[in-house]
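Excluded from the complex is one protein chain; the other protein chains are retained at their positions.
Chains: A, B and C, in written order; residue numbering restarts at 1 for each.
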Amino acid sequence: MFFYKHRVRYYETDKMGVAHHSSFVLWFENARVEFLRHFGIDYKGIEDKGFNLAVVEVNGRFLKPVFFDELISVQVNLAKFDGVYAKFDYKVLNEKGETVVRGYTKHLVVNRDLKRSKLPEDIIKKIEKSILKKS
Amino acid sequence: MFFYKHRVRYYETDKMGVAHHSSFVLWFENARVEFLRHFGIDYKGIEDKGFNLAVVEVNGRFLKPVFFDELISVQVNLAKFDGVYAKFDYKVLNEKGETVVRGYTKHLVVNRDLKRSKLPEDIIKKIEKSILKKS
Amino acid sequence: MFFYKHRVRYYETDKMGVAHHSSFVLWFENARVEFLRHFGIDYKGIEDKGFNLAVVEVNGRFLKPVFFDELISVQVNLAKFDGVYAKFDYKVLNEKGETVVRGYTKHLVVNRDLKRSKLPEDIIKKIEKSILKKS
Partner (left out) sequence: MFFYKHRVRYYETDKMGVAHHSSFVLWFENARVEFLRHFGIDYKGIEDKGFNLAVVEVNGRFLKPVFFDELISVQVNLAKFDGVYAKFDYKVLNEKGETVVRGYTKHLVVNRDLKRSKLPEDIIKKIEKSILKKS
């Protein structure tokens, strides 16, 4: 299973002394891009072709506080995908292996004008073949 | 009803040309603090007494893109509150009055050691009296 | 003189309990856009015409810590401007009137391809007339 590693940064902490709850959205995004890269899908390349996986919903549940300098791991799973819609699930683990955040993001494929679109068939096939069957 | 006004900032945009989806978490937080202030509840004062409304879940659904320099309005509603747990609902409107984001945050009261706690009775009463009955 | 007012946000604080030093760059940007608007210059309109004031240098000196929920004021001054290059000076004051941050940003006008350019004559004249002579 794919893990995106992230060192919790000083600027991510707030005056409670823990990582601010907004940080998870950025961790999810970075983990998603690296997850795709890991399976041979270049998100930048998809964008260069004129398509975006626009985020239409994001959800995070915070189970335990996360502290400065912890090395966390973000597990990513592509739960649903049909070329038009995608859902990713995430689980963030701290160094002790405890689950600290759980969440998901939902996406719609859009074109450069931000209108609903569909990924080209070759990219859809590549994602189905490389991710959905292996992960 | 209370509205928190926010000008969409340049640094909030991303290369798609719209406000990045992570921004909503910060809009919700600012709107929440100003909503409480509007009803006479000083969040900083609550913190200074040793209590926090730790975020345990955040959810946002993005209905329409939001653009640089738009003046958006965040509606806040305290949906549930019992001194230990709180849920806030949010609706973000653009200048045309269209709903662009909907979401919620769930909170647990914690003390300075991040352990579950309960707000002092006088603060609970004040919130019940000033917000739950009027908003 | 123009002041941009900003409430220091929870997410801007770090585990030292003060506003993180990166926040000033965003305060400067917001203050700059509002300063221009105050003098009738619409930064978004300039962008829509294909020009940007790309930041080529930013500097901040932190004289005193800034705390959560403080209402700070950012003074802006257009120190130099010739249609190709601009320098803005900033001074951030806390509620007591103490200077907490000083700094500047330097800008070059670029076009949509990020190449050095020059603002159209009518915008140059408007900035010279409305800002340089009055501020």
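Simple rule for what comes next: a contact is a pair of C-beta atoms (placed from the backbone, for glycine too) under 8 Å apart; a residue touches a chain by one contact, two chains touch by 3 or more.
What you see is a predicted model; the values in this text were computed from it and never measured.
S.K.: May I ask you to name the displayed chains that the omitted chain touches in the full complex?
M.R.: Checking the complete complex, the chain left out touches A, B, C.
S.K.: In the complete assembly, which of A:L26, A:A79 or A:L114 touches the absent chain?
M.R.: A:L26
S.K.: In the complete assembly, which of C:N59, C:N77 or C:S130 touches the absent chain?
M.R.: C:N59
S.K.: Residue by residue, what part of chain A touches the chain that was omitted?
M.R.: Missing-chain contacts on chain A: residues 7, 9-11, 26, 29-30, 33-34, 43-44, 47, 68-69.
S.K.: Since one chain isn't shown, list which residues of chain B touch it in the complete complex.
M.R.: On the chain B side, contact with the omitted chain comes from 10-11, 13-15, 17-18, 20, 22, 68.
S.K.: Could I get the residues of chain C that touch the absent chain, sorted low to high?
M.R.: Residues 15-16, 18, 21-22, 25-26, 29, 47, 52, 54-62, 65, 114 of chain C touch the chain that is not shown.
Everything below uses one rule, namely that only the chains that are shown with their structure count from here on.
S.K.: Of every pair of chains, which is linked by the largest number of C-beta contacts?
M.R.: Answer by contact count: the chains A-B.
S.K.: Find the most central chain, measuring centrality by the gap between its CA centroid and the centroid of all protein CA atoms shown.
M.R.: Smallest centre-to-centre distance to the global C-alpha mean: chain B.
S.K.: So the centre of each chain is just the mean of its C-alpha atoms; given that, what is the distance between chain A and chain B in Å?
M.R.: So the centre of chain A lies 24 Å away from the centre of chain B.
S.K.: Measuring from the mean C-alpha position of chain A to the mean C-alpha position of chain C, what distance in angstrom results?
M.R.: Their C-alpha centroids are separated by 33 Å.
S.K.: So which bits of chain C are touching at least two other chains?
M.R.: Touching at least two other chains: 10-11, 68.
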